[in-house]
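As you look at this complex, bear in mind that one protein chain is not there, while each of the others sits in place.
Then we have chain A:
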Amino acid sequence: MDIKKGQGRFIFFCLAPAVILFIVFLIIPTIDVFRMSTYKWGGYTDDKTFVGLQNFTKLFHSDKFYQSFQNSLLLIIVVTIVTFAFALVFASMLSREKLKGQDLLRIIFYIPNILSVVVISAIFSAIYDPNSGLLNAFLNLFRGATSDSTLWLGDQKIVIFSLAGAMIWQAIGYYMVMYMASMANIPESLYESAELEGAGRMHQFFTITIPLIWTNIRTTLTFFVISTINMSFLFVVAMTGGGPDGATEVFLSYMYKEAYTNSSYGYGMAIGVIVFLFSFALAAILNAVTKREHLEY
């Protein structure tokens, strides 16, 4: 009886701090996002009025929201496809062939992952600088210095792709390491027997490598959606501020601007709710579409 009582006390004191912290800083704010989205609450007053779904109807009539939606979707598609394709192919090259300096290469590829997004943004702002930037100076070698310099971050049509470039640069190593880890589990004998049957590298890649790491690929697809939504926010805050003229405004940067900078808390939280539901739905759709029979090896 005494032992039991001591155990209960022990469990309580071990868990209490974590549970309190979790509830105060994660659960309550999350509930707040949903609750506040049904209120009209702005400016510096404490006046909150319940408006039901009015924030949402306002949202669906806002051009700015559609612009941020479009930009986010474009980034999700471009960043996912490019990063996914390159990371997968490079990972299979690195893990299938015995190369000198393999470890060094892996170390280098992972470097962007340990840098702050502010640092990456500062570096890429310098690369994209129209006059003293690395990229234009490099391109001028081919097109001649007299031609007009490209405004990588100033041209509304280009800037979203410049942003995507920085994001891909940041993400590629992370996914490579991830794919390499699961490729390392594929037994070598499968490749050997495929080789004996005369299957080429391409064939092996599509019939052995991809099917056997399919579970891992599905997981990363969900990661891509969620992390592109989050990372694009970080990059936009540090690099473009949503400009020029909203050309790089993404979901969460629009939310932050409305909720924090503009103090339209209710409206901002409504954006948050929509983005959350959208990312959830997109992840679920991707998951359903990519469902295959599980392969054992």
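General observations
The criterion applied here is as follows: a contact is a pair of C-beta atoms (placed from the backbone, for glycine too) under 8 Å apart; a residue touches a chain by one contact, two chains touch by 3 or more; residues count from 1.
By definition in this document, contacts and distances are computed from a predicted model.
Not every chain of the complex appears here, and the one that does not is recorded in UniProt as "Carbohydrate ABC transporter membrane protein 2, CUT1 family", selected from "Carbohydrate ABC transporter membrane protein 2, CUT1 family", "2-oxoglutarate ferredoxin oxidoreductase subunit delta", "Spore germination protein KC" or "Serine/threonine-protein kinase RsbT". Which of A:Leu53, A:Leu115 or A:Ile210 touches the hidden chain is settled by the complete complex: it is A:Leu115. Checked against the full complex, the one of A:Tyr66, A:Phe138 or A:Phe206 touching the unshown chain is A:Phe138. For chain A, the residues touching the absent chain in the complete assembly are 6-8, 10-11, 13-15, 17-19, 21-22, 24-30, 32-33, 36, 86, 90, 93-94, 97, 99, 105-112, 114-119, 121-127, 129, 132-134, 137-138, 169, 172-174, 177-178, 181, 201, 219, 223, 226, 230, 233-234, 237-238, 252, 255-256, 259-260, 265, 268-269, 272, 275-276.
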